[in-house]
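Note that this complex is displayed minus one protein chain, with the remaining chains in position.
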Amino acid sequence: MRRRLPRAAAMPLLFAGALVLVLSVFSIVGCQKMQRRLHESTPATALPAWSPGSQLHAGVQPTPLPVKNPYEGSSYAMSEGQRLFEWYNCAGCHFRGGGGIGPALMDRVWIYGDDPASLYSTIVGGRPNGMPAWRGKIPDYQVWQLVTYVEAMRAGRGIAAPPGPRQEHLQAGEGKISR
Amino acid sequence: MRRVFAVLLLPAALCAAAGCRYVTLDRATPQADAITDMHWLMFWVLGAVFALVLAALAIAVSRRSRAPIAGGKDPRFFAVAAATGVTCAILLLLLVASVVTGRAVSTPPEANALDIAITGHQWWWEVRYPAAVADDEVLTANEIHVPVGRSVRLHLASTDVIHSFWAPNLNGKKDLIPGRSTGMTFRVLRAGTYEGRCAEFCGYQHAHMGFRVVAEPPSEFEAWLESQRLPAAEPGDAARVHGHEVFLAGPCVNCHAIRGAGAFGRKGPDLTHLASRSTIAAATLPNTTGHLAGWIADSQRIKPGNRMPPNVLPSGDLLDLVAYLRSLR
Partner (left out) sequence: MSSPARTDPRESERPTAASEKECAELAHTWRERTGTLGLLFSVDHKTIAKRYIVTAFVFFLLGGLEAAAMRLQLARPEGRFLNPDLYDQVFTMHGTTMMFFFAVPVMLGIGLYLVPLMVGTRNVPFPRLNAVGYWFYLAGGLLLYGTFFANRGPDAGWFAYVPLSGNAYSSGHGMDAWVQIINFTEVSALIVAGSLIVTAFKQRAPGMSLDRIPLFVWAILVTMIMIVFAMPAVIFAAGSLNSDRSLGTHFFNPAEGGDALLWQHAFWFFGHPEVYIIFLPALGMVSSILSAACRRPIFGYTAMVLALVATAFLGFGLWVHHMFAVGLPQMGEAFFTAASMMIAIPTGVQFFCWIATLWGSRPRFEPPLVFVLGFFFTFLIGGLTGVMLASVPVDLQVHDTYFVVAHFHYVLIGGALFPLFGGIYHWFPKVTGRLLNRTLGFWNFALLFVGFNLTFFPMHELGFHGMPRRIYTYGPDKGWNGLNLAASIGAAILGVAVLLFLINVVHSLRHGARAGDDPWGAESLEWATSSPPPVYNFARIPIVASRSPLWDPEGLGAVTGLPTDKRLLLVSDPLDAEPSHREEVPGPSVNPFLISVTMSLGLIGSVFWLWWAVIGAVASAPMAFLWYWTEEDR
């Protein structure tokens, strides 16, 4: 006689099956995305110290170096970049992206290139007109975190969390007094 | 009253004899004293309650006879009413004791109290001794020196998330809340070095955010304070000079300050007198050459997620840098 599954078992089994399916999907998808690497080594950079400011070259066009931001889409890297933006006083010239002494980072004017590789070499190698070269002063992985944050500042980039005001500037002792 | 409490200390004495390290009950201040006394009062009273209730339960479960309920009020009514009354009385007693103890713990500091400003960061403690003259201010990290016998008033603040300052031997804990000022007062009666730690979850390295409180005789404390006011020691030999150059050339200056040596970073601990501290990395590691070198080379292996990046340095540079830092007494 064919044994039918008792009705009472059907719902829990269905539920368990759905759970396994959904979690497997998430596990596979999540393997790559948004890894939060707490322990970063400092690999040697693959980029040259300087990348061209314009597309015009004498002679044969050099092949562009395809360098990807290793933290692309990582919200942890973006929030670390936000912190480092304050710590290394990028805000001193670029303010909170609106620009001041330095150019605005939130607009679409990027005379030295706005792709991740160009941003990286801007930070690492500096640029004419006052951008200091931070090579040796900021580790590689932190430069990429800053790149991630700068990219997030521009509208239309789908990074997880929007930048918000940080409390670094909050003076100790300000605000309400408790016992 | 205190003699009664002294009797209650018997378990604590037994514990100490057995080698227990009941840090919270090993008091070094009148504040911790009062708390420990309150604890033992509650322990014994509530322990007795526990024993009585369990005894009643055991008897209830094992009684064989089923007494018929005769006319008149069920005798169980009186038992329950009496037990409830006793419960109320005990709780009232404990409430009064608690409030009295609370007042004893928060006695205002004396007039000549020492003020110390402590700012919590992820995951280290900034310690500042304010002074009338800016040059006399002392800034250090993760190690607090206090004079024995004098009231200390801590001003607690945080720049990022909520932390909690807790030195179990000295007093209860107090949270450091961004946007608010909190404070704590205590007076250490016994010289020694006391451990402390952060007691409010503050992120990845909450587990490794400790500090030390060094209580020393007033003269030694004043000497320490004086030495902390001085600028950094000049590098004495070629290796240390080179180490100083490595410090200035690398990323260290972005975050760390060494007063009088050209480094002005305020994001990480002040290193002017690093070698005078007994621990590094917020009381995670002893302050030795090896540990310091390992910490500089790759702090992320020791405290993954902490704010200090790894530093890949040629070994000569690293050794000279460590030699220089170890000379900053």
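Per-chain residue numbering starts at 1, and chain names A and B are given in the order in which the chains are listed.
One rule holds in what follows: a residue touches a chain if its C-beta (ideal position, glycine included) is under 8 Å from a C-beta of that chain, and two chains touch if they have at least 3 such contacts.
Source: prediction; values computed, not measured.
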Discussion item. Of the residues B:V105, B:V214 or B:L321, I need the one that contacts the missing chain.
Written reply: B:V105
Response to the item:
Full-complex touch with the removed chain, picking from B:V23, B:L189, B:A297 or B:V312, is B:V23
Worksheet entry | Candidates B:L57, B:A131, B:L230 or B:A249 - the one touching the absent chain | B:L57
Fill in: Residues belonging to subunit B that touch the chain removed from view
20-25, 32, 34-35, 38-39, 42-43, 46-47, 49-50, 53-54, 56-57, 59-61, 63-67, 74, 76-77, 79-80, 83-84, 87-88, 91, 94-95, 97-99, 101-103, 105-106, 122, 160-162, 164, 166, 168, 171-175, 177-180, 182-183, 195, 197-207, 284, 304-305
Practice prompt. Spell out the interface residues on subunit A facing the chain that's missing from view.
Written response: 7-8, 10-12, 14-16, 18-19, 22-23, 26-27, 29-31, 33-36, 38, 75-76, 78-79, 82-83, 158, 160-162, 164-167, 169-170, 174-176, 178-179
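In this section, only the chains that are shown with their structure count from here on.
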Practice prompt. Mind checking the centre-to-centre distance between subunit A and subunit B? Centres are C-alpha means, answer in whole Å.
Written response: 36
Item to complete: Can you check the complex and tell me which residues of subunit A touch subunit B?
Response: 38-42, 87-88, 136-139, 141-142, 167-168, 170, 172-179
Worksheet entry | Of subunit B, residues touching subunit A in the complex | 106, 117, 119, 155, 157-160, 177-183, 204, 249-251, 253-255, 267, 298, 300-301, 304-305, 309-312
